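Shown here: the complex without one of its protein chains, the others still in place.
By letter and in written order, the chains are A, B and C; residue numbering begins at 1 in each of them.
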Amino acid sequence: MIIQCVDGIQPKELENLCRQIAAFGLKVTEVKTQINFYLIALGSYEVDIRRIGSLFGVRDVHRVSDAYKLVSRKWKVAPTVIDLGDGVNIGTGDFSFMLGPCSLESEKQIESVAKFLVANGVRIMRGGAFKPRTSPYAFRGLGIEGLQMFADIARPMGLKLTTEIMDAAQIEAMYPYVDVFQVGTRNSQNFTLLDELGKIDKPVLLKRGMSGTIEELLQSAEYIFMKGNEQILLCERGIRTFEKSYRNTFDINAIPVLKEKTHLPVIVDPSHGVGIRRYVESIALAGVVAGADGAIIEIHETPEKAASDGDQTLNFDETEKLLKKARSVFQAVK
Amino acid sequence: MIIQCVDGIQPKELENLCRQIAAFGLKVTEVKTQINFYLIALGSYEVDIRRIGSLFGVRDVHRVSDAYKLVSRKWKVAPTVIDLGDGVNIGTGDFSFMLGPCSLESEKQIESVAKFLVANGVRIMRGGAFKPRTSPYAFRGLGIEGLQMFADIARPMGLKLTTEIMDAAQIEAMYPYVDVFQVGTRNSQNFTLLDELGKIDKPVLLKRGMSGTIEELLQSAEYIFMKGNEQILLCERGIRTFEKSYRNTFDINAIPVLKEKTHLPVIVDPSHGVGIRRYVESIALAGVVAGADGAIIEIHETPEKAASDGDQTLNFDETEKLLKKARSVFQAVK
Amino acid sequence: MIIQCVDGIQPKELENLCRQIAAFGLKVTEVKTQINFYLIALGSYEVDIRRIGSLFGVRDVHRVSDAYKLVSRKWKVAPTVIDLGDGVNIGTGDFSFMLGPCSLESEKQIESVAKFLVANGVRIMRGGAFKPRTSPYAFRGLGIEGLQMFADIARPMGLKLTTEIMDAAQIEAMYPYVDVFQVGTRNSQNFTLLDELGKIDKPVLLKRGMSGTIEELLQSAEYIFMKGNEQILLCERGIRTFEKSYRNTFDINAIPVLKEKTHLPVIVDPSHGVGIRRYVESIALAGVVAGADGAIIEIHETPEKAASDGDQTLNFDETEKLLKKARSVFQAVK
Partner (left out) sequence: MIIQCVDGIQPKELENLCRQIAAFGLKVTEVKTQINFYLIALGSYEVDIRRIGSLFGVRDVHRVSDAYKLVSRKWKVAPTVIDLGDGVNIGTGDFSFMLGPCSLESEKQIESVAKFLVANGVRIMRGGAFKPRTSPYAFRGLGIEGLQMFADIARPMGLKLTTEIMDAAQIEAMYPYVDVFQVGTRNSQNFTLLDELGKIDKPVLLKRGMSGTIEELLQSAEYIFMKGNEQILLCERGIRTFEKSYRNTFDINAIPVLKEKTHLPVIVDPSHGVGIRRYVESIALAGVVAGADGAIIEIHETPEKAASDGDQTLNFDETEKLLKKARSVFQAVK
């Protein structure tokens, strides 16, 4: 049960309210986000919701039978809009693109991508600086230096940056440069990291675990929300199955399921979702018509020379073709 | 290696040709379909293809490194068109719909669906008469009687029927009533059935096994083709994964992969692909933009009363809305 | 609900009894096996079982909440023993071995394996004559000829044969030569085949589908049982997962689960379960201690030269070592 309190509730009144709710046999958790204040009451569902609703200090009450509460659409039907500033929003009903290289590599590379994005009306750039790699001997990214390059070159062009964070200890150093903190598939249940990202005031793009269920993804988002950060984007990036003719199995079903279950925006990652360059367009378009709010896609001027993930990266021509088709399809389905 | 012979090759000449090919250390399989005659030569890939091409009686030679040969696009780039007669074709570049109930139930039900299809410009009806059911105690279908009902009611309205066959022994009895023989997911590697369907002159819609790889699907199609039947449709209907919030995981990646690997038309089955009615539209649209040639979808006037699979069946209103969106999206992506 | 009738119940009495049960709102299915006669009553679980029990003609009643009924241990706790004649039994509390080549290849090969089995106290030989192969170009087995070779050579030595059947139409021709009919993983839900095997009086070894659930395996067994054949062996042979360092993932968990849920014997197939020769022994031993009733294992005098599956086939030395260890471990765990 999610209980919203009246504005300006006094500490004494709140304490009193919590005691009354507890008297119904419910366990109360206070959740103070950057936007609102909630009480989460867990326990028997025999309690008559109207009796809670009539308590002093209560503005609204919603029964939420899901294991996740605050990210559920059962209490908040209106879609959450993520505001990145300077007029860049996600979840407004438009379709957002987040394009860029797997890894930030050099000033030259960042500039080439940034110019391409600006020319094509794309406002959000992706680019990894801290790369989780299966092998310890692989390229692990430029680190903070890469983020500084982005800030110097691409920010003045009006671009926002989404980049992966791998550990809570990196938040402070990354904070000045990052517009959206990405949590990768391998950290989808790194609860320490989720807790800490719940305490900051910048949006978090949370990727589904490579064998994470949709339910688990929503519970991981609940971690971030309940620590205070309501600005969360969910990302479907393919799951692990037995099929070997591509890298991951993009779970297209997850799009309508998530759009029904949560008020948070849903982003598709066709690059990792299929993992082979010549199939990326089809999967991206599928995401558009299935109801996603945006797509994060790996692009590079010369994918063959990319420092990582070149096999699933589009070149500029392919990207332009994709953008055109995606926009046309989005209009048709709206 | 696929070797196409010149028209009118004489038995003696053929025998001679096979002997010469075998002399290169290759194993020759003669494949006589209803349309063409091929020699499949397997063995060392060290053989210079030009030496085969210059043999008497050879019209063309194609190296095909896939395990499947005749269904590969490596030797036949042009898409295969399936002709159901009366102007009903699949694979011509248009998007085909095959709509109807999970099970044929009664004359009244068949008539109601048939009229709906005609009114909406759909030419192919689906409807099960022999139902594979996990439990032996479940409804197993009307059998031949159901097919006769269809023939009496829907054929005069210009509709074609696609229906599932479960055993080679049923071919003869079903043949007069069926336009497309469907092989269900559980029989995707029932090689005896595939062999026998290779000997008939009606199209076969082959569903992917519920944990079948794309490669296995193509090899199963090869069984049908090499016994003589080139009229094959491949169907993606969802695979089995760990995710529990829907019935199957529709493998959207399979669409572009199949379109690249084979010249056969690719059909999507969003009903089984997600298994929950309110998500079917999103998956169907995804199939359209990902490049499929058609969709097979379960519909019913009153899904709540359907004899089977009601949970994933659309009613007529939902179907009309879907048809409209699908056609609009198809135009946009073309 | 499973209702067992009194011996010698008269047709009139039975008809009367069925009418009375139906009056409770239950749907009655009569099941006449080669051993017993049962009534399966499906429907509301509100019915007081004692009222059914007191009807004339009823010997015993068991509530079975599982989707499968007759194969459940909820009504029959005592393990089913499979009797192959000549003192060869499976499911008696001992551990049974079924050893032999993937494919029967020649008289010489059959004789070499048969002698090895006799020398090592093994009474059941495995050997495929009809082989389901992913590719239509692969070796498909010797067919009936192979079975005749077995009958001529190995039967006089006291050996029993288990071999795969692929289609109901083969039953008649195979019947004289076969002691246990194997249903392969690809036919695990070939319901026509299961129905027909339910009508014969020889045991059936039913393999789990490669992505079949344990529940589906039991329901497939129910098909065979309810058509009249109670002599069923269930076989765990590995499932399909994402892991690529071996062929299939042997589901060791399935052994204790099946032993709890059903009264039928459970056989492990470590050869397909892991698919790599040098790991087969570990998996076989695991099956022994986890509670299986027997193992079916591929062996060959010279695995390197086997016509199929040589990579997962043990040679005679390896087999002897395995038999010794398995027997020692079986004693220790008993």
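Heads up, the rule we're going with is that a residue touches a chain if its C-beta (ideal position, glycine included) is under 8 Å from a C-beta of that chain, and two chains touch if they have at least 3 such contacts.
Here the structure is a predicted model, which means the values were calculated and not measured.
Asker: Of the residues C:Asn89, C:Ser112 or C:Thr249, I need the one that contacts the missing chain.
Answerer: Looking across C:Asn89, C:Ser112 or C:Thr249, the contact with the absent chain belongs to C:Thr249.
Asker: Of A:Gln34, A:Ser106 or A:Thr192, which residue touches the hidden chain?
Answerer: If we include the chain that is not displayed, A:Thr192 is the one touching it.
Asker: Of the residues in subunit A, which ones touch the absent chain?
Answerer: Within subunit A, the residues touching the omitted chain are 29, 40, 42, 67-69, 132-137, 166-169, 186-193, 209-211, 216, 219, 222-223, 226, 240.
Asker: In the whole complex, what residues of subunit B lie against the chain that is missing from view?
Answerer: The list for subunit B reads 211, 240-242, 244.
Asker: What residue numbers in subunit C mark contact with the hidden partner chain?
Answerer: 211, 213-215, 239, 241-246, 249-257, 260, 273-274, 278-279, 282-283, 285-291, 325, 328-329, 331-333
Keep this in mind: only the chains that are shown with their structure count from here on.
Asker: With contacts counted as C-beta pairs, which pair of chains has the highest total?
Answerer: Ranked by C-beta contact count, first place goes to A-B.
Asker: Work out the mean Cα position per chain and let me know which chain is farthest from subunit B.
Answerer: Of all the other chains, the one whose centre lies farthest from subunit B is A.
Asker: How big is the gap, in whole Å, between where the Cα atoms of subunit A centre and where those of subunit B centre?
Answerer: The computed centroid separation for subunit A versus subunit B comes out at 38 Å.
Asker: Just the number, please: Cα centre separation of subunit B and subunit C in whole Å.
Answerer: 33
Asker: Would you kindly tell me how far, in whole Å, the mean C-alpha position of subunit C lies from that of subunit A?
Answerer: Result: the chain centres lie 49 Å from each other.
Asker: Considering subunit A alone, which of its residues make contact with at least two other chains?
Answerer: Those would be 211, 241-242, 244.
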